[in-house]
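Incomplete set of chains, arranged as in the complex.
Chain IDs A and B follow the sequence of writing; residue 1 opens each chain.
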Amino acid sequence: MNKGLSDSFKVYHTAQVRVLYADTDKMGIVYNGNYLKYFEIGRTELLRALQLPYADLEKHGAQLPVIEAFISYKSPAYYDDVLSIDTICSFERGILLRIHYSIKKDKSIISEGYTLHTFIDTISKKPIRPPALFIDTIRANSIDSMGNELMEIYL
Amino acid sequence: MNKGLSDSFKVYHTAQVRVLYADTDKMGIVYNGNYLKYFEIGRTELLRALQLPYADLEKHGAQLPVIEAFISYKSPAYYDDVLSIDTICSFERGILLRIHYSIKKDKSIISEGYTLHTFIDTISKKPIRPPALFIDTIRANSIDSMGNELMEIYL
């Protein structure tokens, strides 16, 4: 029973990334596919902030492949821009992780999107339930400790 | 008047791509962000099949930035897989291009998605209407010439 992991459970984090030349294309802006790399940075740093680095999760036997991704490109990102990636994580149907991202430049949102993840076994690649370590760590680092003001804005 | 470019207008093409080592990640599968590169191959080869290479479109003053992208990952793609990218292109509200992709391995769909594009001026980057060259070329290469059997399956 994962009672603590209801669909309303959410955690939040902000990470930053600087746009590389390697990220741009001949249109002079960040190539559309590279936003999914920024999304990866967002969720990786969210998990690290929860004291559960994704690298540790894999060592404990669980991987989180992406099964769905959506990106809305509102304004371009340019070379050397410093972007903020606001990341919110929530459970869906108890077994899926839905992660929402807002990419901001100078406080205005230039891109939004989400990724949807399942849990699979690192070795067998078969679907598994969210591992105890993951559940325990999330409980121990609950969103309340990050301040309710975030809640009002984002949740 | 773009009468010929109603929302029901659609063109279809299939391209192929072989998965590189560079495309994979440590999970042993194609990294989620790289599917948008495969989508690019799909729409580029669709435009080329229409005798309107995207490179020519840019030279004639129009670019097609992605404003929205969606990907559903159904099964993984692996190193050295040969993937087929079925691509369908349609107009939306007369000014947007919606391109749908089905990525197949051995005839079963492993990934689906779409990208949504606006037309902008190559220099000013301001929104423009679909250029005459684009409309004329599409008219000259209408889907009827590709066979109605495709229509029954895909449209």
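For this structure, a couple of remarks:
Methods note: a residue touches a chain if its C-beta (ideal position, glycine included) is under 8 Å from a C-beta of that chain, and two chains touch if they have at least 3 such contacts.
All figures in this text were calculated on a predicted structure; none of them were measured in a lab.
The complex is built from one repeated protein sequence; 2 chains are visible, and the structure file as a whole lists 4 copies.
The working rule: only the chains that are shown with their structure count from here on.
Averaged Cα coordinates give subunit A a centre that lies 27 Å from the centre of subunit B. Subunit A makes touch with subunit B in their complex at residues 27, 29, 32-37, 40, 63, 65-74, 76, 115.
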